[in-house]
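Notes to accompany the following structure.
Yeah, one chain of the complex is gone here, protein chain that is, but the others are all in their spots.
So, chain A:
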């Protein structure tokens, strides 16, 4: 297998509090993976361990089948961290040249400029004088400077305006098409859904779900089937079905929460309970996600 990253039973505790709790996953070449979760879910801690900036309390992280601190690993990864980093006293062009010199096969300067949207004028500006948006673009360029195989972004779009965001994701798509492996963290479901082909949903330091955006959305949004039925009819047969998460009566209607609405319909007709006026409802996705998010916040 082309496994670029493997995380095995990784736990990280700070002062006996577990920020990341027994997390395992692996990522293969060419995947675009979103680490999605609310603040405090352990996203940044996980990314720091992948980058070798933090050591796991237990468990193991391997990149390209090597420990993250190895030079060969560093030569193949590019990263954009949450804290905007600048180097005082240097022009943007000079910073880029410097960082490019660290890598054996850096990306050509022209290509860097084209990918990140830095202008000729930006290149001549001192790094500390850049605006927030320009700094993000510089960070993006720094991440790509070494022409990395694996790119890791920690909350990349924080502080970007809509235009910059759009451009950023377009570039990420281009990079993905070139076969690069991309990992990014975000707390926006929309972003993960648009940009990633796999989502790792983090909650309270653990992976709550791992799958395609469609699978993740199905698992967090509540779907229900509701219908009207004669009150005399017993619904006992339905209670026993494992597809049913919850069943209750409200305003003369029976509501069934489920992940598999098709199966429930099949069941209704099989059991011939005389259900009428059947409706299928899909809960609002963002609402469900927000609920999940706020629950975590309360827990902290």
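Methods note: contacts are C-beta pairs under 8 Å (C-beta built on N, C-alpha and C of every residue); 3 or more make two chains touch, one makes a residue touch a chain; residues count from 1.
Basically, contacts and distances are computed from a predicted model.
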{"item": "Protein that the absent chain corresponds to, by UniProt name, given \"ABC transporter permease\", \"Cell division protein FtsX\", \"Glutamyl-tRNA(Gln) amidotransferase subunit A\" or \"Aspartate carbamoyltransferase\"", "value": "\"ABC transporter permease\""}
{"item": "Options A:17, A:71, A:250 or A:272, residue touching the unrepresented chain", "value": "A:71"}
{"item": "Touch with the omitted chain, as defined above, among A:81, A:176 or A:196", "value": "A:81"}
{"item": "Residue, one of A:97, A:210 or A:271, that touches the chain absent here", "value": "A:97"}
{"item": "Chain A residues that touch the omitted chain in the full complex", "value": "51-53, 71, 74-75, 77, 79, 81, 83-90, 94, 97-99, 101-103, 142, 146"}
